[in-house]
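Below you'll find the structure, written out as structure tokens, and then a few comments.
A protein chain is absent from this complex, but the other protein chains hold their places.
Take a look at chain A:
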Amino acid sequence: MTQSIVVQVGQCGNQIGCRFWDLALREHASTNKSGTFDEPLSSFFRNVDARYSEPLDIPVGRGRDKICNLKARAVLVDMEEGVVSEILKGPLGDVFDHRQLITDVSGCGNNWAVGHMMYGSMYREQISEAIRRTAEMCDCLQCFFTLHSMGGGTGSGVGTFILNLLEEEYPEVYRFTTAVYPSAEDDVITSPYNSVLAMHQLTEHADCVLPIENQSLVDIFNMVNQAASKTSKISSTSKVKGGSTVTSDTGGIKGQEKPFDKMNNIVANLLLNLTSSSRFEGALNVDLNEITMNLVPFPKLHYLVSSLSPLYHLADVSLPLRKLDQMFSDAFTKEYQLISADPRHSLYLACALMVRGNVAVSDIRRNIDRLKPSLQFIHWNQEGWKTGLCSVPPVGQPYSLLALANNSCIRHTFTNLRDRFHKLYKRKAHLHHYTNVDGMEAAQFSQALESLTGLVKEYEQLEGTMGRVHEGAPRLQVAS
């Protein structure tokens, strides 16, 4: 079994991380009834004997060793103290090893350069050391998950600094980034700069990026609420059941919910479902390395559009077949995507369906056959489906689906971002705040822009092949 390390950076990264650890604990609590430290748990957690000042790691025994003290395989980084110290004071505080925290006091002031250049070099040693310590406690480290916003200074700047560091020091270990993109009415004025500068790094150094947009999370959240109130009017017996993707009342940590919590739960579920097949058994396992292998046809085109379904399910489930098929249909609609994009009307390069719970191979086959005619796949990948079956469902649900699409619709998010960048850049607004930072050069703006433009163009070119008739490439001739 392999392990993964979560590196959560900045306010957004840490708040999402916090929800992730909470839900991960809940998920393992519900599948691991015996209370022993098992392989699935070990992928994100260590079991330590905390009686020693240097807590001792207890390796996975053959189902004998009880859970003593679970510690997250996490590194928490923020250039201000507030968010991290609040997490430590909260109910999850115990899960984090205090040596895995790196904080400063002043924040990056929404400035990528301050994060990437200044704090990056200042904290390089410390970050590297914290990661090394966490990595050494893994028996086979497979993947780093970095979580951060693209708009904030710490998230975008320090986050991508760490990404480069990981590439340098752990070239064999996969780097997955979950990045929260700023919405059009984001309150951070410089967020387009930060995002474009950060994207340059993500395009060059990440193996896989899962972009998330806050507006989409808000829309999903509203949709679930509306459905809940509607159904409670129609029939008093059915209501949105606890334990859906948005709420987490069953077993989750009680206490005050913060404004972002509900949205962050969605992202946390994305991560749980993404990794479930590498943690639990199933008839068709999908390890993390299979995701990039199957979904990334060209090195830079590693941005995946994700959707989760069901986002909620009604309490009166008797699991008729239609519901299961509905889950598959939903995952392809605009409303279920975690960024504002419509994959159905753009070109698929590849698509993964990661299913959890009580679903058979034939259910997946039937749904692929059903959905395929309405979707466009690139001519050299007409059967571009990757499927996975994990037998352990999410807590409180019979089954779930995570769809990951490498789809040209992502370019709209990128062109929007580029347009907003241009608005600032043509006025040279706020530029000096960046160029004043040691090590930051004006050229980096144009390079980052060029990289983004190149990326958009690649997607455009591929999308341009859509709808055209393609003859197969002429085959090799052999003597007969």
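As a convention for this text, a contact is a pair of C-beta atoms (placed from the backbone, for glycine too) under 8 Å apart; a residue touches a chain by one contact, two chains touch by 3 or more; residues count from 1.
Quick note on the criterion: contacts and distances are computed from a predicted model.
**Student:** Among "Tubulin delta chain", "General transcription and DNA repair factor IIH subunit TFB4", "Serine/threonine-protein kinase SSN3" or "Rab GDP dissociation inhibitor", find the name that the UniProt record gives to the complex chain excluded from display.
**Tutor:** "Tubulin delta chain"
**Student:** Tell me which residue among A:99, A:365, A:428 or A:457 touches the hidden chain in the full complex.
**Tutor:** Result: among the candidates, A:365 touches the missing chain.
**Student:** From the list A:289, A:329, A:415 or A:435, pick the residue that touches the absent chain.
**Tutor:** A:289
**Student:** Taking the full complex into account, find the residue in A:183, A:381 or A:415 that is in contact with the omitted chain.
**Tutor:** Candidates A:183, A:381 or A:415; residue touching the omitted chain: A:381.
**Student:** Go through chain A and note every residue touching the omitted chain.
**Tutor:** That gives, for chain A, the contact residues 1-2, 39, 139-140, 142, 281, 283-285, 287-290, 292-299, 349-350, 360-363, 365, 368-369, 372, 379-388, 472-473, 475-480.
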